[in-house]
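Sharing a structure below in structure tokens format, with a few things to ask.
One protein chain is absent from this view; the other protein chains keep their places.
== chain A ==
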Amino acid sequence: MTPAIRRRPFLPLFVTPAVLVAVAIVAAMAAILRYSLHAYVPGSLDVGGLTLENFSDLGRPIVLRALRDTVLICFETALITLIVGYPVAYALVRTRSLFLKSVILVTAVTPLFLGEVVRTYAWTVVLGNSGFVNATLRQLGLIERPIQLMFTELGVIIALVHVTLPVMVIMLAAALAHIDRDYERAAQSLGAGPVRAFLTVTLPLSLPGVVAGFTTAFAWTFSAFATPQVIGGGKVGVVSTLVYQLGLSSFNFPVAASLSLAGLVLALGTMWLVRRAARPLEALGGH
């Protein structure tokens, strides 16, 4: 036995599951990498010889548009989730009422417990032309013809914000809970009203949480499939739905695999850029 294990006998017990998961992920990634490097044989699930041909297919306009739209949709979703989630997280952390705390927490976290498919179809009921939103607006006399929400980017983003919100709220709440209330009190005693105390003290101190929440929301949205597939209805092309079409409609596994890899690189690259841009902000929040 190595000294590390003798000192912490529970170590193998904890590490083994992590190793198994890691091996499974690496194996899956390796399979995708293998597919992406082999030629597509039309009409067959088998692949041909080694080639880089698949990656040149990624230059086609439909693929480029999907990559661009994916990044935009993820960015917009993460931003809207941040704007909606921050006040919720703030209220969650700061309220003294236990009842209110529970209500906020349950409401904010529920989307995580609904299955993705159930949640997505629920949104089609809400967003459809005779759905809840349009029916209400029409009853109020605000609109004459229904607003098109299904099969639009707006509809997809609304549904994505809903499923991303729990992650954002939990991450922001964790960051806000670490900020000592005395900072706000000190600011107030020095003459800052509640709004200025928030803007000059609480908000800057919570920025590391904001960055973490934003990048996580971004990655969370990037991998969404059922929502853009069902709500977008084929009219909103993102990487995940395009991979699905290529792989399971055309059985073109090699190009689907290379697009998956491109998406992965794009997601990681964008997150890296966001974190890098936010690095000066991160330094603010240390305690």
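Throughout what follows, contacts are C-beta pairs under 8 Å (C-beta built on N, C-alpha and C of every residue); 3 or more make two chains touch, one makes a residue touch a chain; residues count from 1.
Here, contacts and distances are computed from a predicted model.
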item	value
Among "Acetyl-CoA acetyltransferase", "Spermidine/putrescine import ATP-binding protein PotA", "Cytochrome d ubiquinol oxidase subunit II" or "DNA 3'-5' helicase", UniProt-listed name of the chain not shown	"Spermidine/putrescine import ATP-binding protein PotA"
Sole residue of A:I32, A:A66 or A:L205 that reaches the chain not shown, by the stated touch rule	A:L205
Residue of A:T95, A:S189, A:S223 or A:S250 touching the missing chain in the full complex	A:S189
Positions on chain A where the hidden chain makes contact	180, 182-183, 185-193, 196-197, 200-201, 204-205, 284-287
